[in-house]
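Removed: one protein chain of the complex. Kept in place: all other protein chains.
Presenting subunit A:
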Amino acid sequence: MPHTMPNLSRRAFGRLALASSAAAFGGALGAGYARAATPKGEPIKVGILHSLSGTMAISETTLKDVMLMLIAEQNRKGGLLGRPLEPVVVDPASNWPLFAEKARQLLSVDKASAVFGCWTSVSRKSVLPVFEELNGILFYPVQYEGQECSRNIFYTGAAPNQQAIPAVDYLLSEDGGGAKRFALVGTDYIYPRTTNQILVSYLKSKGIADEDIMVNYTPFGQSDWQTIVSQIKAFGAAGKKTAVVSTINGDANVPFYKELGNQGISATDLPVMAFSVGEEELAGMDTKPLVGQLAAWNYFESIDTPANAAFIKQWHAYTKQPKRTTNDPMEAHYIGFNMWVQAVTKAGTTDHDKVIDAMVGIRQPNLTGGVAEMLPDHHLTKPVFIGEIQDDGQFSVVWKTPALVPGQAWSPWVAQTKDLIGDWRQPIACGNYNSATKTCLSHKHA
């Protein structure tokens, strides 16, 4: 298990340590690069709004680290517009109202040119009014439930049609086992509820009957899965091929998988497709009983491309932990940050309105191949991969979408939103445009 002692000292020493570690990093890798001109002038501030304490620290601390790495790298390449980038790290401590407060501080006190942050949907919902009021820019790096399209937020994670729908398509296919019966298991909050609403309506359109769909919700941090796993087992023994779709969040996953293993459920009998389990979560588990369980993401550490290999190498060198894993939201931040750099360069200024307008259409190569493009609804085009858990805690990709999938802010599988689109270009300039009635519901968000 990697120790993260360097993080604390870096945080504690703040900018000084950051600068020195950036210098050390630059020194380590610098030999191969032509050193760019040292950036001068007033620094451009980049806000980092990730929980470093509390329940979400487990996931979000990594994203803070990757942002610091990207910013250090950019400064080494000569900064942005000839000016240095300065990270402003705040800790919203997994406390949703505190997210809004810290966002307000980043925008009005620190005057951050862009903010990279949030993990849970509730934290994003809590900062959204602040970003719209103060006209800030937020890059949100996590797969989410969709049904939102704000002018001030760029959604660099997957929308449901870039994760959930392709994942279910795989389960329905011959290679995925041809499932005819589905247990949708999730934590009780907005992301699983919305995703499952979309999935139920999608499954029905594929001819799955009502009685072949089971939906179950559990509280946050559920640790006793005995009854629910035995319910799933009974549901799966009805003579039809059954699959489980899991939107279980965070910490609750480990006891869930442990219980599956203990009750003798293997992936060949009852595959579990997870949307919130990545390399980080697996780091805390013995994955031998889980071999073959599935996850759908837009990035896997195991994908073998030169760009990904370079990114992983850079990450290991930066964190000084040769085994620290990379994951999907990290790639989302990588793409989002580089797109923002391009947009600022294109606009020639960090003015929020000009950068927001410059963002649409920006293209940035993915780490896993293909090019991500910022769409008019502030979502990205992404490849979708299905990975199977291996005994070394990594995923092996067993399926990928043939082409990049453009993200849809509004789901066509939900009756109320099937006609809605987001398009922040002129002349529509609307996040919830009804393409049937040709009206904009509101010029703010939904």
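Worth a mention:
The working rule: contacts are C-beta pairs under 8 Å (C-beta built on N, C-alpha and C of every residue); 3 or more make two chains touch, one makes a residue touch a chain; residues count from 1.
The criterion applied here is as follows: contacts and distances are computed from a predicted model.
A chain of the complex is left out here; the name its UniProt entry carries, from "Phosphoribosylformylglycinamidine synthase subunit PurQ", "Glucose-6-phosphate isomerase", "Branched-chain amino acid ABC transporter permease" or "RNA polymerase sigma factor", is "Branched-chain amino acid ABC transporter permease".
When the omitted chain is restored, the residue from A:Gly177, A:Gly336, A:Pro383 or A:Gly407 that touches it is A:Gly177.
The residue touching the chain not shown here, chosen from A:Gln222, A:Asn298 or A:Thr350, is A:Gln222.
Taking the complete complex into account, A:Gly261 is the one of A:Pro43, A:Pro141 or A:Gly261 that touches the chain left out. Remark: the residues of subunit A touching the chain excluded from display are 1-5, 7-8, 53-55, 57-58, 61-62, 174-177, 188, 216-219, 221-224, 226-228, 230-231, 233-234, 237-240, 251, 253-255, 258-259, 261-264, 267-269, 271, 280-281, 283-286, 289, 292, 294, 388, 396, 398, 402.
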